[in-house]
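With one protein chain held back, the other chains of the complex are shown just where they sit.
Take a look at chain A:
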Amino acid sequence: MLLEVRDLQVEFRTRDGVAKAVNGVSYGVDAGETLAVLGESGSGKSVTAQAVMGILDMPPGRITGGEILFRGKDVLKLKEEERRRIRGAGMAMIFQDALSALNPVLSVGDQLGEMFVVHRGMSKKAARAKAIELMERVRIPGAAQRVGDYPHQFSGGMRQRIMIAMALALEPALIIADEPTTALDVTVQAQVMDLLADLQREYHMGLILITHDLGVVADVADRIAVMYAGKIVESAPVRDIYKAPAHPYTRGLLDSIPRLDQKGQELYAIKGLPPNLMNIPPGCAFHPRCPMAQDVCRTDVPPLYEVSEDRGSACHFWRECLHG
């Protein structure tokens, strides 16, 4: 396995108390595979990714347990210097908001070229040629003319392509894309997702796609991990989960989105609000909002039950949910 996260735990120490953002997350990605991590704001999906990349703000963040194995080696035990060599060349990240992730006072050519100067020791001139090549690879029209332009001179979709180019620069084995198309319009979103999928196939990369959009997941993912309150509540091949969810939260999410091909009556709405991470409910964290909750859910934390060989659900009543 290319990347394996085992029982990861992350907390944030704040003035008001300790926020438990990630509470024992485990997942893995193979080369050429796309794992979608689905969750709402505060579910811990981005924090997990930041811990994997080694870009978590510490403090206030703290990794309190678990392992992150990249090609079999626990990166949490590496020195910062070794970690930096993995970042960029081994794994790279694409952020949601390209305009704030790119440096506004450096031309995109300089920013792309910097990767080659720092990591590969190339000359400025050679790095510039590489930058143009990358921009062509992510299909930016007129790459040679635009290499000296600044981020604000590009449209949103083009900026996201530059982010992708930057992530690809050193041909990493793993790409983590954190809501890569959320800020984009649908027609541009389709262009960018297509490009990402093509490049992944071409380079046989592992891809972790972090998103809240069930539609995007259905379009591109192989596997899906649904997160809630810092835990994975369901993990399954993408087809199975849409056909028959094995966790009431997943089921609620699927039922609460309006669909393009259906004109529904009233939408199913998950009652209540996501929990406060400083005060996660005992037992199953989802129980205050769950229509299937019983007494056992208020006291016992559900383990990730094995639903089938490649499928797990953290619900005491996964059988009822699956068949109900």
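Going forward, a residue touches a chain if its C-beta (ideal position, glycine included) is under 8 Å from a C-beta of that chain, and two chains touch if they have at least 3 such contacts; residues count from 1.
The criterion applied here is as follows: contacts and distances are computed from a predicted model.
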- One chain of this complex is not shown here; going by its UniProt record, which of these names is it: "NADH-quinone oxidoreductase subunit J", "Succinate dehydrogenase cytochrome b556 subunit", "Peptide ABC transporter ATP-binding protein" or "Simple sugar transport system permease protein"? "Peptide ABC transporter ATP-binding protein"
- Write down which of A:V217, A:V233 or A:V307 is the residue touching the left-out chain. A:V217
- Message: Among A:L254, A:I280 or A:V301, which one touches the chain that has been omitted from the display?
- Response: A:L254
- Had the left-out chain been drawn, it would touch chain A at residues 40-41, 155-158, 185-191, 193-194, 212-219, 238-239, 242-245, 248, 251-271, 273-274, 291-292, 320-321, 324
